[in-house]
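First the structure, which I've put down as structure tokens, then a few questions once you've had a look.
Note that one protein chain is taken out, while the other chains of the complex remain in position.
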């Protein structure tokens, strides 16, 4: 931490700050400049943070220097993590595509979806059985019935199952059916849920909150890691900005930034991130070119009749053509798909 | 819903859209303009929304017309709701001030805080026993021990207790101690939690998510209302913007907008909303002038040593002076405090 | 400036950074911590900034410590500036209200507006003769004819004239008619225009750009000040955020922040800041309670037929009632109106 003493601070104010820092167990480095005095508080990041020193007389600013995470960072683990999802490696040279409908609607729909995305090259099936919907009056998912349909689709196709958890109380049942537990953007800072999945021994796909800074997002991952679950997949899915032509602003900058700061695999969800099927193709290609380790794409056999997210889902035929395009981009950046 | 057919659409495309709308149980009003054709889908808001029609050929845009909420809106209830918190009315002519520390740290701290804020005129005590902290390594709250300390503070001062719930699994214990269940900004769209407190018979203070639009925020309230809990207090607490001089951007515009759209009481939290004690005074005065029904303010006997949120807490003496100022502003807008 | 050397940097990298800093004329303070090494570069703010050191091997971050402005800050001038607008002080105890239509449309409209706002207590008249419109096909203003109508309104009422400059090439003609040159939000970082009005000897009302941070905004003011014009009025008018219920998010937090950082007077424009006449009243009251030195409010004799900004303009009768309310709030914060 760096504490900046403002112009016109007194020597007594400075000494009071120094005493307080030392009381909290840090050692002090002092640097008197022309217009400001800088007090460096040296110590490990386990100590109490010093933000509250902003309350002391004469202090202009308190500036953190250390990154707040431990386990999520490249400092902790230099090489990239490869998460094993029932034999499917995520974070290695092969780019992983998760595809399927927003919600499981019925057995026919999910099995048809599974066959189609498998044929096109996807290795995991997405499908929600517990849905976090903006409206309490909207379709909320089939719950365990939906999970059983996912299980049937897995039996049929071999695809691994990625499905969302919205409450701690559903964890046990989800552990029976899911290969990857997905945490949606609205629960990105639901710390009770993060701790619970952190205690489970099952890979977690943690979506970036739509207003989570990259720092906060890595701290959300840190909640899971600090409970002992190292199998965390990050996933950029669009942030809130002023732009209204897209539903969210898919922030592809986050891909290289996260890969630089963290060893965890980074996926991208262009379907939720843009909200328009027309943008899914270009943004999927761009995500791979930016260095993403995988994609999560909504595919529905009949989007215009989907119970949720129809506007952003691809038809199977479009998805198949997209996969062809993605293969070429993957090769151009020395990856495979 | 209004469906806009783009330039160059064919008659077949138009007829297909009309058929689909009618199949979904809406009736159709057609309006052929110079450059666009407008298809109005008339029906109640209980029907499936039509967003997925964006997938159909020839469709340029799908525009919702009806507000998505039912119970939260002024259409449902013309006059403002007054929520009774154990005899304290919120939403009436008297402005309610909730004050206290971010976290309950020990019995001395919370009782000292309670006495100070009571003396200055607060009617409810805030204090977290379960804390949603950005870092898993930060102080996470005293849990039930903290709740007991709040109970002691209530016994001593008569202040009603406002405390946060972060997980469905803590609901039973919180119902024993809390007079108001607070849901923090990061859980504003944690729908499992919203449903759970909606089923409880206890007032809820629901903070606006930092990236929740006012529409989404009212839909979050609707989750509680639709479960039968009508005692919902709204609370603006700052949204995420590009500005970094404040921790969040306290959006006071939300006060008159929410009062216009909804019958629910609207509070403001200037402490979290700005992140700086220096801004709490001006923004509290402004909140009342803008029409807020109450304030939630962080007060700590020794902010520079607080375990959380020290930078934004007021000392008791400052809070007392602020209450004097607020009384004058309240009178200037024909309210009392 | 603080240069943070990342984990794993070598001694050679550190020495290279130190050499570079010294070559650029700064002296160096070194602080070796447990996980990072901090290099402080001490020197005045006139020196070349060191951001480019981010390019050097081993450097993790470059953090500025000094505020970048000189003349706009409280460090330069402790007491608040009172700008004299032809005898009307702005920035003193009396709150100043500027009112009038968005655009000058014809002589009758502007004189009627002037009489009405004068009667209600405004001391300056706003009205645009050169309009920066989003669409090239929208009404662009009456230019010099409009300025003459403003002159007539001034002759009739004594109100000072506030009118917008959109181009350096219009400066001479505007200097003949305007008492205050207004620079709109879209030109807040039009540095050529800022320099030009900085060289003029006429008060400037500089609106905050809708994506200008407070730092950038003060640097925009600094452009005018550095050319010798000290009569700068700041004006918050809404920033771009994700919220769509308001046209912009009027950021009242900026009022106390600007008053803290700068000695310049701070006004608020609730009409453009919200985009809805219904919000102008509450946000005007709130602006005064937050400490604003003045308001700029759109008033039009017939808003539903206005050539621009009709949706956010007040009718004269509404404005008159609002002025009554504002007087009471002003008194409650020890100001007059």
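Going by the order they are written in, the chains are A, B and C; count residues from 1 in each one.
Convention: a contact is a pair of C-beta atoms (placed from the backbone, for glycine too) under 8 Å apart; a residue touches a chain by one contact, two chains touch by 3 or more.
All values reported here derive from a predicted model rather than from experimental measurement.
Of C:83, C:116 or C:210, it is C:210 that touches the chain left out of the display.
Touching the chain that is not shown, out of B:118, B:207, B:240 or B:272: B:240 (per the contact rule at the top). The hidden chain makes contact, of the residues C:81, C:190 or C:229, with C:190.
Residues of subunit C that touch the chain left out of view are 20, 46, 48-49, 51-56, 62, 68, 70, 132-138, 166-169, 186-187, 189-193, 195, 209-211, 216, 219, 222-223, 226-227, 239-240, 276-277, 303-307, 310-311, 313. Within the complete assembly, residues 211, 213-215, 239-246, 249-257, 260-261, 273-274, 278-279, 281-283, 285-291, 325, 328-329, 331-333 of subunit A touch the chain that is not shown. Touching the omitted chain from subunit B are residues 2, 4, 7, 29, 31, 33-36, 38, 40, 42-45, 61, 63, 65-66, 75, 240-242, 244.
Everything below uses one rule, namely that only the chains that are shown with their structure count from here on.
At the interface between subunit A and subunit B, two copies of one sequence, more than half of the residue numbers in use are shared by both copies.
Closest to the middle of the protein, by Cα centroid, lies chain B. Rounded to whole angstrom, the centroid-to-centroid distance between subunit B and subunit C, based on C-alpha atoms, equals 30 Å. Separating the centre of subunit A from that of subunit C, both taken as means of CA atoms, is a distance of 38 Å.
Residue positions of subunit C touching 2 or more other chains: 240-242, 244.
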